[in-house]
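Heads up, one of the protein chains got dropped from this complex, but the rest are sitting where they should.
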Amino acid sequence: MEDIQWIVGLQGILVATIRLATPLIFSGIGLVIAEQAGVVNIGLEGIMLLGAFTGWTIGFYSGSLILGLAAVIIVGLISGLIFALFTVTIRANQIVVGVAFNMLGIGLSGFLYRTLFGREIGLLKLESFQSIEIPFLSNLPFIGKILFQQNILVYSSFVFCLLAIYVLYHTAAGLAIRSVGEHPRAADTMGINVFLVRYLCVLMSGVGAALGGAFLSIAYTNIFVENIVSGRGYITLAIVAFGRWKPVGTLIGALIFGLFYAIQLNLQSLRGIVIPYHVFQALPYFMTILALLSMRGRAIRPKALGKPYEPSA
Amino acid sequence: MLLSMEKINKIFPGNVVATNNVSLEVRQGEIHCLLGENGAGKTVLMNILYGMYQPDSGQIYYKGQPISIHSPKDSIENRIGMVHQHFMLVETLTVAENIILGQWKPWKNLKEMEKVHERIKNLGEEYGLFVNPNALIRELSVGEQQRVEILKALYRGTDLLILDEPTSVLTPQETVQLLNLLRGLADKGLTIIFITHKFEEVFQVSDRVTVLRDGQLVGTTDTAQTTFGELAKWMVGREVFMDLDRSKSNSKEVVLSVRGLQATDERGLLAVKDVSFDVHANEIVGIAGVSGNGQTELALGLAGLIEIKYDRLELCGQELKKITAKNLDRIGFGHIPEDRQGMGLILPFSVAENFILGEYNSEPYSHYGFLQNRQIINHAQLLVNKFSVRVSNVKEEITNLSGGNQQKVVVARELNRNPNFLLVNQPTRGIDIGATEFVYQQILKQRDAGSAVLLISTDLEEVFKLSDRVLVMFEGQIIGEVPPDREQIFKVGLMMAGKQVEEELA
Partner (left out) sequence: MQPQLSSGSSGKASHSKINKTSLSRDLRFVWERSKKFLTPLVAIALALGIGAVLMYLNGYSPLRAYSTLWWGAFGNLRNISEVLVKATPLMFTGLAMAVAFRASIWNMGAEGQFFVGAIATTWVGIHLGYLPPWILIPLEMAAGIMAGALAGMLAGYLKVRFNANEVVTTIMINYLIIIGTNYLVTGPMKEVTQDSFPQSALISANAFLPRIVPTTRLNIGFLIAIVLSIIMYLLIFKTSFGYALRATGINPEAARFARMDTKKIALLVMALSGGLAGLGGSIEIAGLAHRLFSNVSPGYGWDGIAVSLLVNNNPLGVMFSGILFGALRSGSEIMQINAGIPSVLNSAIQGIVILSVIAFGAYRFISNKKEGKE
């Protein structure tokens, strides 16, 4: 009897792990694509907030989550476009632009939410995405529930990761992206439009971040609260470094963090425990620092990362 | 006429005139040399042709049609290829991947790479350009990388191939091979534009030659109908070979003595393996070698900028356990670095501020930690006059100065300290002949004043002109020493390619 309880408990944690990893997979894979092309998008936090707000608001008003998602993708594209305009075309410092984006994200989502919903902050709920059971696979013992009884966004995040792997490492487009992040001038001399590649990749990171944020408000929970993203945008930056700028590494990093979150929530809900819950709250942030420290060697990061490309006049 | 560039004007920000009404005509199937000093506008003109720069005015006719080239993509479509002086290769990709980069439709699957490998091998056999298509670029030697650059152009089909100073990274032997290869390509109908500042190469390889000076066209002529002297006059506007006035070195006092020095490069690979040598006072020791054979790491190591290991190192009679900033300061160390803008100067700072880099924290420029503006300005004014740096106001940002004047600032600053040990790395790269001459004189003057000078350069002419002794570096080792005798140049070339010939040289 105790054995079964233990297994069910573990299964519960792993189910939560996958769910809590999903927003990080979305934002992380998007960021991998942008960073492979040489652009660090520090504005993820802000874009995730805008995504969370948009998805929830459109979903709430229209009653259609699909419509909400479409709006989220549009917001992601617009954010990516503006970020690229500043970092790629204007060639501004990517950190400064990112910081501005995060302020903008906090300010806009907060302002609009309060304007639209006034006092009912955090009380309004919508019908969030439900789990989809994949035939046969979902009946597998133990892992069926973990992997194959999740909602559509969870599956999409994995598809997003597979797509990124395919494009980056199995197509000519991937070669172009990696060359732009490594030696943009060489890419330029081979007739590759460095700006275009960077724009497209930053757009991908915008969409990834917006979807990741939206997952929090319309799939993981069904409410929007201010600052719902609570640092996941910044954590994504660490995960991508931890994952050595590769989709698979990033996926693993996201899953590890999902596990931290899941364990943290699980421990927090345990009764009669003497450790203050603040310790568990602090866990993901602490682990992020550790993840960064475990990262050694610059050799593997794209050489042109963070450097604006100055085309010849 | 395959190509005709007419009245090309290009002015860079800050009113730097790069090309001034330059015209160039290139015939089908010829090898056309573009000759000129550093900064004469050769590279800019070719970058305009390749679409890297947009001209401010002028017209290009190609194969009888007026064309406009906005980006390398346009030039590639017109079957124009270019081998840049700094290779345009992505180090983390393979040879084959570099070759097809940008040529395929984005969604094409990389599985089809097999066919590419096959074609690269065939091309290699046809032209004698052997490289393993599956190798990563960073695993290749400089010579091999150049082959990849040429293969890139041949693979996608090129009628006009531009090579920018292709021999600057090669040994004399490799140079001969390259020139033969180009001759062969031209015989097969390829048209080649060959940028160089070396007269010999013009006569060795070209059918016709165009000379540029200060961004202006001087003239075009058949190579067969011109002479060395005439080209030299065209190129610099006066006789070239400055014979440097110098006395024989006779000092026995060892200033720098190194035994068993080792250093690693950025990637952590051993770049300098067990190097030992002495530099005496009143002596210039030149280190010759093809770039990338450990010279950079040797220089950075001796300057205390990267960690190195050694068995024994003595500087001015003191044995040093570790090279630190303090040690170097005490001993009197001057360093003219390889990368002037990246290391020797802080571009947004003023000329005056740049003159105190390295001494910013010592009297009289800093008093109780406060910068002494008047002293700094006076000091700058003094050095500007003494070293004839062309600048209107020492408070001006140093970015606004020409490359030659920037280098003069570096040289002035480092020599003004009257160092006992002077480390000089590539002192004249990219600066005009007037400034070059000046820099040479200053280095010699410093030697005559008793300094020990270690000169690192990939320019053999430079090494031979300045040095009292020449050491040859290859793959991180010093593989021989020769006297700076012009007749030895070919032997040095062999050594630069790794051939041990010390015995013969005796």
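By letter and in written order, the chains are A and B; residue numbering begins at 1 in each of them.
Throughout what follows, a residue touches a chain if its C-beta (ideal position, glycine included) is under 8 Å from a C-beta of that chain, and two chains touch if they have at least 3 such contacts.
Keep in mind that what you see is a predicted model, and the values were worked out from it rather than measured.
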Practice problem: Please work out which displayed chains the absent chain touches and list them by label. | Solution: A, B
Quiz item: Of B:L345, B:V411, B:L444 or B:V463, which residue touches the hidden chain?
Solution: B:L345
Exercise. Out of A:N102, A:S128 or A:T250, point to the residue that touches the absent chain in the complete complex.
Key: A:N102
Quiz item: Any idea which of B:K42, B:R147 or B:H335 touches the chain not displayed?
Solution: B:H335
Quiz item: Of A:A92, A:I134 or A:I152, which one is in contact with the hidden chain?
Solution: A:A92
Practice problem: Could you please point out the chain B residues that touch the chain left off the display? | Solution: 9, 11-15, 20-23, 56, 211, 216-222, 225, 234, 303-305, 325, 328-329, 335, 337, 339, 342-349, 353, 356-358, 360-361, 365-366, 369-371
Quiz item: Can you list where chain A touches the absent chain?
Solution: 42, 46, 86, 90-92, 95-97, 99-108, 110-112, 114-115, 226, 230-231, 234-235, 237-238, 241, 276, 278, 281-282, 285-286, 288-289, 292-293, 295-296, 298, 313
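One rule holds in what follows: only the chains that are shown with their structure count from here on.
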Quiz item: Taking each chain's centre as the mean of its CA atoms, how far is chain A from chain B in angstrom?
Solution: 45
Quiz item: Where on chain B is chain A touching in the complex?
Solution: 12-13, 47, 50, 52-54, 71-73, 76-77, 82, 84, 87-93, 97-98, 100-111, 152, 266-268
Quiz item: Given the complex with chain B, which residues does chain A contribute to the contact?
Solution: 169-176, 178-179, 182-183, 185-193, 299, 303, 312-313
